[in-house]
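With one protein chain withheld, the remaining protein chains of the complex are depicted in position.
Showing subunit A:
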C-alpha cells in the first residue's frame, strides 16, 4: 500500500521533467547567434532571444516562466499568469545611466509580440542571487527552487543555464502544479503528505501537527503534541517509517526522498490505518456485493437445473413403475382374453353344431310346409333368425378382431328400407308379448327414397338388432320407436350431445379413437372419402327405464352393464361395445341422445355411411320387371297431374298405441293425405259420424245440383242428418267440394283396441250411412292371436297383421286412389283370392316393387329433387359398364361348357393340333390326340370296346397314312356293331364341307379351330339328337 503510494508520488514527480536538457539545448541554440566576445544588447535580446524564449514557453509543458538574465542587468522574461502571458524586462544595464527598472507588458499569445503600455514593475536583483551565480558557471542546467516574477512570487522549480557566461536562461515550473496533483491523490485515500526540498524550502505541509525542521543539512520531521514535540530524521536515503498517533488516529508516516525537476526533496507520507482500512472495507463491500450477485446468478440456474433433473428423474421412475405395472396388467389381460377367446371358440363349436341342427330341421319342415301358409312364413322367419344367430355368434367371436381393427366391411348391395323393416318386424312379436309396441318411423321418407344402398348389410343389421333388442328388453311398457333418415350433408358427423361435451371429452375421444385401432380410422376415412356415400342416421327411442347419466359413457365399454336394470335380464354386456365398434367401422358414431326432462327411456342415435346406389323413381326397372313397371308407371303419371276425378281421400286411424298412431299420422299427412285420428273407442263412432255427415251433406248438395241422385240414398241420409245442418252448409259446399270432402274413405282399425264385434258393428253402421263413397276397412290384427272373424268382413275389407308400418303401411297407402289404386284392380284381386290373409301377405318381390312404385309417385309429387341425383346417375353408369365387363369376361373364359366331355382330336399338323387341343381344353373337355386316321380309328375302337366312347371326334381330313374321310367311314362301320354313333366333326381347310358330309361326318369346321364355332356346331349336334 505504502509502496504503491510512493511509486505514485515518484511517477507524479517525474511527470514534471527536469528541464536541464531543454534549457541546455536552448542555451546552445541561443549562443550560436551571438559572438563570444560581444556584449549582448537589449535589441539583440529582443530580436534574437525573445522569440526563442516565447517558443519555449509555449511548447515546453508545465513551463510557466522563462527568462534571460544578463550579467549587466539586462533582463527579458515571459511568464504565464493565469491565462495571460506577460513579459517582464529590464532594458538598461546596471552600468547605463538609466535607472535599472523592470517593466511589465502583456504579450500577444499568438505572436509573442509585446503590446500595450509597459508598466513599471517590482524589480529583483537577480544577478546577485545565489542560483544566478551558480547557474552562470553551469552549462548543464542548475535546478533550484525560487520565487517567480509574477505578483505573488509563487515558488517555482527553476532550471537555469549559463549563456556564454554572459547571462543565464532560467525556466520555471510552478510548484503548485505538483503539490496540487500530489495532494489530490493522497487525500483521496485518506492520507496526507508533506514535502520539503533538501535545502529546507517547504513545498507542501499536509500532515497536521507536524512541521519540517532543517538543521545542519538534515531534515527532521517534528511532531507536535500538546505536551511536547518529537523529531524524526527524514532525509535519509533509505525510506523510514514511523508510527504516530495524531488526533487519536494512528498513522503510518513514511519519509523518503524524491527528485522533482532536478531538485532533491524530502517528503513525509502519513497514511491512516483506519483510513486505509475503511477504504479497503468500502471496496470489500463492493466486491462482496459483486461476488454475491455472481454467486446468485450462478446458483439460480444450477438449482433450477438440478431440481428439474430431479423432477425428471422422479417422473421417469414413476413412469417406469407405471409401465411395469401396466405391462403386467396388459399381459394379464391378454392372458385372460386369450383364455376367454379359447373358451368361446370351444363353446362356439358346440353352439354352431346345435344351430346347424336347428336350421337343418327348419329346412326339413319348410319342405313339408304348404307353400303360402302361415306355417311356412314362420318357418322362414325362424330360419332367418337361426342364420342371424349364427351371424351373431360369429360376430362375438370377431370381437377380438374388431378390437384389433382387423374386421373388414363386407360390402354388398341391399335394400335399406327392407332391412330396417325386417329388423323391426323381428322384434315386434317380442315386444308384443310384453305389451310393447315396436314402431318404425319413416320420418321424412328419405330412407324409402334411397332404397338400394351398398354397405355391410350384416353388420348394419347386427347393430340395429342389438340396439333394438336392448330397447325391447329394457322396456316394460310403452313403445320402442325406430327412426331412420338420410342426413343431407356436409360430411362432418354431428357431435352427439351425450358423448361429447366440452374440449376435454373431445380430446379424450380423440385418444380413445386412436386406441380403437387404426383399422377403424382407416375404414372411417375410406367411407367418408366416397363421394356417393350417404349418411344415414338411426334413432332407437324407447320408453324403458333409461340409463342414468353417469353411466351413459360406460355402456359402450365391453362387459359393462347398468346394474340396476340387470336384475332378471341376462346378457353379456358385450352388445353395445360391439355395436360401437361396428358403427365406427362404418364411419359413424353412436351415442345416447339426451331426453327432455320427464321423458322416460333412452334414445340411442348412431349414424353410418353407406354408398347410395340409386334414388327411386329413376326408372330403373327393366327386364323381368318391365311389365310390372309399365303397369305401375301409368297410374303414377296420372297422379303427377292430379286429375279432377281423384279427390283427396280420408283416412281414419284408430289405433291403441300413441306412438304408432302419431307416426302413422305424421307420415300420411306428410304425403298430403287427410288423416283423422281416433285415440279411443268411445270417440270412434262420433268421429265416423262426423265424416258421414260431411259426406252426406255434400252428397245431398251435389244431388241437388246435378240431379243424379238415388232415392234410397236420400232417404237414409236424411235419417242420419239433421236438416238444418244440411241447409246451413249447402251454399258453400259445391265450391269446397274437391278440397274438403273425401271421395274415398279408408278406415284403419286396430282390432286390439276393442272387441272385434263391437268395432265391426260400428263400422257396419258407418257403412250403412255411406252411399256412393267408396269405403275400405283395413283391420289390423295381431299375428299371434287373430281375433277377426273373416266371414263377417266385407269382401272389400282387408286384414293386415301388425306391425302396421313399413311396407304394410305403404301398401295401405297404395290403396288410396291418388296413390295408384284402381278400384277395379282391388276388387278383382280381392275376389280372386279366397282367403283374406293370403291377400294381405305380400310377396317380398312384389312388395319391393310396390313400395318403390309408391315412393316414386310420392317422390315426384311431394318432395324436391334430391341434390345428389347427378352423382347417383353417374354411379349407375359406372356400375353398368362394370357389369358389362364382367359379362364379357365370363363368356370368354369363365364357362366350361364341355366339362366332362371326351374329345378325340385327329390332326397331323402339330401346330394345328396344339391349337385344337388348347381350344377344347379351355372349354373344359377331356382331350385326346392322335396323328392320323389309323390312330383315330384305333382309339375309337378301343373306346367302343371299353364302353368309354368319345363324345366328339374332331377329324382332320387330309392326313396320311389314312385321311379323315377314310377313318370316318371305317369308324362308322365299326361303331354300328355297338349301335352307337359318335359325332365326328371334320376339320377342313376348304370352305365347303360336302365331301366330309358324304364321308359320314356330322359337321365340318373350317381350320383353324375357333372355340365359338366349335360350340355352335356342338350345340347344333346336340339339338339334332
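One rule holds for everything that comes next: contacts are C-beta pairs under 8 Å (C-beta built on N, C-alpha and C of every residue); 3 or more make two chains touch, one makes a residue touch a chain; residues count from 1.
One rule holds for everything that comes next: contacts and distances are computed from a predicted model.
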Missing chain's UniProt protein name, "BHLH domain-containing protein", "Translation initiation factor eIF2B subunit beta", "Integrator complex subunit 9" or "Histidine-containing phosphotransfer protein"?
"Histidine-containing phosphotransfer protein"
Quick one: say which of A:912, A:941, A:962 or A:1021 touches the chain that got left out.
A:912
By the document's definition of touch, the residue of A:254, A:454, A:814 or A:1007 touching the omitted chain is A:1007
For review purposes, identify every residue of subunit A that touches the missing chain, sorted by number.
892-893, 909-912, 914-915, 918-919, 921-922, 958, 989, 1007-1011
